[in-house]
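Of the protein chains in this complex, all but one are displayed in their positions.
Chains: A, B and C, in written order; residue numbering restarts at 1 for each.
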Amino acid sequence: MTRTMKVAAVAQPGAPLEIVEREVPRAGAGQVVVKVQACGICHSDSLTVDGTWPGIEYPRVPGHEIAGVIEEIGEGVVGWEAGQRVGVGWYGGHCGHCDRCRRGDLVLCENGMVPGVSYDGGYAEYVQVPAQTLARIPESLADVDAAPLLCAGITTFNALRNSGVRPGEVVAVLGLGGLGHLAVQYAAKLGFETVAIARGQEKGDYARELGAHHYIDSTAENVAERLTALGGAKIVLATVTSGKAMSDAFGGLAVDGKMMVLGIADSPIEINSAQAIMGRRSVQGWPSGVAADSEDTLAFSARSGVRPQIEVYPLEKAAEAYARMLSGQARFRVVLQP
Amino acid sequence: MTRTMKVAAVAQPGAPLEIVEREVPRAGAGQVVVKVQACGICHSDSLTVDGTWPGIEYPRVPGHEIAGVIEEIGEGVVGWEAGQRVGVGWYGGHCGHCDRCRRGDLVLCENGMVPGVSYDGGYAEYVQVPAQTLARIPESLADVDAAPLLCAGITTFNALRNSGVRPGEVVAVLGLGGLGHLAVQYAAKLGFETVAIARGQEKGDYARELGAHHYIDSTAENVAERLTALGGAKIVLATVTSGKAMSDAFGGLAVDGKMMVLGIADSPIEINSAQAIMGRRSVQGWPSGVAADSEDTLAFSARSGVRPQIEVYPLEKAAEAYARMLSGQARFRVVLQP
Amino acid sequence: MTRTMKVAAVAQPGAPLEIVEREVPRAGAGQVVVKVQACGICHSDSLTVDGTWPGIEYPRVPGHEIAGVIEEIGEGVVGWEAGQRVGVGWYGGHCGHCDRCRRGDLVLCENGMVPGVSYDGGYAEYVQVPAQTLARIPESLADVDAAPLLCAGITTFNALRNSGVRPGEVVAVLGLGGLGHLAVQYAAKLGFETVAIARGQEKGDYARELGAHHYIDSTAENVAERLTALGGAKIVLATVTSGKAMSDAFGGLAVDGKMMVLGIADSPIEINSAQAIMGRRSVQGWPSGVAADSEDTLAFSARSGVRPQIEVYPLEKAAEAYARMLSGQARFRVVLQP
Partner (left out) sequence: MTRTMKVAAVAQPGAPLEIVEREVPRAGAGQVVVKVQACGICHSDSLTVDGTWPGIEYPRVPGHEIAGVIEEIGEGVVGWEAGQRVGVGWYGGHCGHCDRCRRGDLVLCENGMVPGVSYDGGYAEYVQVPAQTLARIPESLADVDAAPLLCAGITTFNALRNSGVRPGEVVAVLGLGGLGHLAVQYAAKLGFETVAIARGQEKGDYARELGAHHYIDSTAENVAERLTALGGAKIVLATVTSGKAMSDAFGGLAVDGKMMVLGIADSPIEINSAQAIMGRRSVQGWPSGVAADSEDTLAFSARSGVRPQIEVYPLEKAAEAYARMLSGQARFRVVLQP
C-alpha cells in the first residue's frame, strides 16, 4: 500500500504553483526521505518556476530550505537514523568523482545538484534527498526558523567566516533583505563593528535592533565616504543584486579590505584599479556551503540567538506565499508549513 | 624652575621598590611626557626588579602598563597633542633601521625597547616615552581599567585575532589569571565557543561569569580528552607558564587546531608528532603587539565591555602592591595610582 | 575461467614476505583493478609486515606506492577507462560520511583506508583499489619513477606547497633519505633557496647535485646556528624520525618560520617557548595528501625533471628488496617490478 502526500508543483516553465497529490517517495540507496516541517521560499526558486535554470525536468517541486525529520533511510546510508531533525539547503549533493570532488571542494562539484531543481524539493510533505545533504538541527531551533538559515543564513555566515576577516574588525552588510538581516545579526553576535547599508532612512532603527552599530542610507549618503569615515570596512558582505551598489561600495573598503559577493548581480561589478592598488583592496565571490557548513550555521544561530524574521504560510497557499516573496514586501523570509 | 615627582624605583638588582623624588622629565625630540594616571603591575616587572633582563641600568623605575594624559610634546612629534588620554604597553619603541623594522615588523625590532626596562617606566607620576609607543584610550574606559589591557589585554586579544581562527569556532583559554581572565572575555564577546581551563573546580563559576561556555578543571579532568569531546579546540590560547600544561593540552586541538603560546614556559613544550600529523595541528608563539594593536584592543574592550578585574594601590605602596602581585593571590591585576 | 597472479604476502604479523599464487581480483562496484607495473617499498610497509598497525587481516599483501595500468573497471566508476596509466599512494579511499569527509577533508577521513593495510596492496601483479584512489601518471614519467613519488614524493611536495611559504624564500630539508632527496629537488626546482641538512660531510656533494644551495652536516655543525646565519629557514621540512633532530632545528627558523613535521618521531618534539614567541615561530604536522595531490605531484615532477633515485628488484625478490629497504643502505627508494 502506498501513501500519498501533497506537494506544490510547477507543471512547466512559467506555470503556477499547484497543489497536487503524489506518492510519498521511498528512500533509494544513499538517500533519505524527510518529513518536511517547514520550507523557506527563496528568490532562487524562480529558477524552477520560470525555468531559467537549464535542463529542469517538469513537473518539478521547488524548495531548497527544508527543515524536517528523517522518515526513512535508504540502503548504505551511515550516520543517520529515523526521527532525527535535519535540514537541507541549496547544496543538494555532489558527484564524488569530478576534479572538484577529488580535491574535497564539494560545494563546487561540477555535477552538483540542487533540491527543487535537480530533483523534487521541499514544497511538499515529504522529500527524498541524498544523505550527503543533511545537516543536524539543534534542539532549541524551531523548524520555521531553521529553514531560511539553510540558505540565506549559511550563505552569509559561511562567507563571513571564510573571508579572512580578523575578530573585532569592521564588517559592512550591503542590503537588508533576506540575507542582509541575517548577516547583520551574525556580524554583531560575532563581535564585529557592524555597519548596515540599505535604501531609506526608515530601516536604520531596525538595523540597530539587529545589532548594527552604524547605519548608512544609500539613497541619501555616499556609501564609500561614510565607510571611509568609519575607518573603512575590512569586509563588505554584498547581499544585494545591484552591480552598481556593489561598485559604489568598493571605495569604502579599508586597506586590505575585501568585498564578498554573495548574489548574482544585474550588471558587472566595476573595480577602480587605483583604489584597488593603493589599498590592496579586493573583490571575491562566495558560493554558499555544504551540509556541514549549514550545521555550523545552525549551531551558531542556536547558541547566539540569531533568528530570521519570517512570514509563515500553509503549504496549501504556496502560490500566494510565493507571490508574497516575489513582491519584495515580505519581512524578510516566507516559510511554508505542510 | 624644575618640578619634582614621586617614582617607585629599584636601586639595583634585587633591591626593594623605594619611593624617591625625581625631576619631572622634559620631552626630548620624538618623545612625549605622560602624566601617569594608572600603571599596572605585571609579572614581567620582575625582570627589572630582579635584574634578570640583561643590561638594565640602575636605578630603574619599572612599569609598562601605563595609562595617562599627554603632558608635553617633544620636537618633531606629529599627530599628538597635550591633554590626550594615552596608554603605553610592553612595546616601548622600535629602531626604524633593523631588518625587522625595514619589513614593517615593528614588534620584533632587533633593537626594540621596553618601558621600565630600557628606560624609566610607569611606577611614577610622570614618564617620558617615544611618541611611537602611544595608544589612544577611548573615553569610556577608566584609566585603572585601561592599564592592564595595555599588556595582558593586548597580548591575548592580538594573539587571538591573528591566530587564523574563523568566527564562531571553539577557542580554549589555558589559565585563568591576569591574561586568562581577559582572554576568556575576549573570546566570549567575539562570539567564539569559549572553553576556560584552570586548576580547581571553584574557578568554574567565575569562568562562566566571564562568558565561558565550558570549564575544565585540569586538576581533576584530562584536558585533551575533554576538549576532544567538545569537538576539539581550533585555538588554545596558552596563558600559563607551565610547559607541561601546554604539552598536555596539545592533544585537545581540533583538526587544523593551533596552540598560541603567549608566555615563556618553565620547560619545553612537548609535541607528539603523530597528533600533529594526523590533524595538521600546530603550535605557534606570539609576541604581544605595537601601539596600534593596543589601540584596537582598547577600542574593542570599550565597545564590548571587556574589563580587567583589578586591585588598586596608591603609588606610595608600590612595594606592597608588587608583593601582592608576586603572591599569586591577586585577582587578577594589581594597578598603581599616583 | 579465473586467471591467477603472483603476490608477495605476509601470512601473519612478523612472518616473511612469501610469493604466493592468487586469483586476479575482479573489479567490484566503485573499484578498479590495476595491472601493477611497479610498486615502491616504503618503511611504512613494516606496519603490515610487523603487524604494528591495529586490525590488519592476514594474510595481507603490502604496498602503497603503486604505478600501473587500469585493467578492469567496476560498476559505477566514472571518469576512468581501461588502459590508462594510474598510480595509487598511501591514501586508499575515504568513507564519504564522517565529519571530515563532509567537510571535504578527505585525507583525514576517520575511516580512511590504506592500500596494503586495509586491503591487499601493490606487491602483486594486480591490485584492486577504490576508483577514488587513482592519480593519472604523465606520459613522460616511467613507472618505476612514479611509484615512490606516490608516497615519498607527494608527502614532501604537498607539505611544501601547503606550508604557507612564499616563493623564493629559504627552505631547509632535514634529512636526506627517501623523502629528503625528493624534497631537496622540489624545493630547488620551485625556486626556493634550498638548504639540505643531513648526517655526515660526504652527503654534501650529493645534496648540491640535487639542487641544494647550502649543506649542513648535523654531526659537525650546530644546525640552528647555521640556519640562522643564512637568515633563518622560513620552512623546515622535517623528513627524519628523530625528535631530537627536529627539536635542534627549531631554533634555526626565521621569523614567522614553520617546521613541517612529515614523519612520526621517536620522541616528542621539544619547543622552546621563548624562541617561538620572539619570532612567531611554529611547528605543524602534515599528513600526505589525496589522489589529486598525487596527480599534481606527478605532473610537477614530470614537468620539472624531479626523479627519485631508486634500486629496482623483481617482485619475486620482494623479501630481499624489503630487507634492503630496512637496512637503510638503499639509495634511496627500493621499487618492485612484477
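Criterion: contacts are C-beta pairs under 8 Å (C-beta built on N, C-alpha and C of every residue); 3 or more make two chains touch, one makes a residue touch a chain.
Treat the numbers as computed from the prediction; the structure is a model and nothing was measured.
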{"item": "Residue touching the undisplayed chain, where the options are A:His94, A:Arg281, A:Arg307 or A:Arg333", "value": "A:Arg281"}
{"item": "Among A:Leu262, A:Ala292, A:Val306 or A:Met325, residue touching the chain not depicted", "value": "A:Leu262"}
{"item": "Of B:Ala82, B:Cys95, B:Ala142 or B:Val312, the residue in touch with the unshown chain", "value": "B:Cys95"}
{"item": "Residue among C:Arg3, C:Arg26, C:Arg166 or C:Arg331 that touches the chain left out of view", "value": "C:Arg166"}
{"item": "Residues in chain A touching the chain absent from view", "value": "100, 105, 108, 243, 246-247, 255, 258, 261-265, 268-287"}
{"item": "Sites on chain C contacted by the missing partner chain, in the whole complex", "value": "157, 160-162, 165-169, 186, 189-191, 193, 213, 296, 300, 303-304"}
{"item": "Residues belonging to chain B that touch the chain removed from view", "value": "77-79, 95-99, 102-106, 131-132, 290-292"}
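Please note the rule applied: only the chains that are shown with their structure count from here on.
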{"item": "For chain B placed onto chain C, the superposition rotation in degrees, Cα atoms, nearest 5", "value": "180"}
{"item": "Same-residue or different-residue interface between chain A and chain C, half as cut-off", "value": "same"}
{"item": "Mean-CA-position distance for chain C and chain A (Å)", "value": "41"}
{"item": "CA centroid of chain B to CA centroid of chain C, Å", "value": "44"}
{"item": "Multi-chain contact sites of chain A, meaning residues that touch two or more partners", "value": "none"}
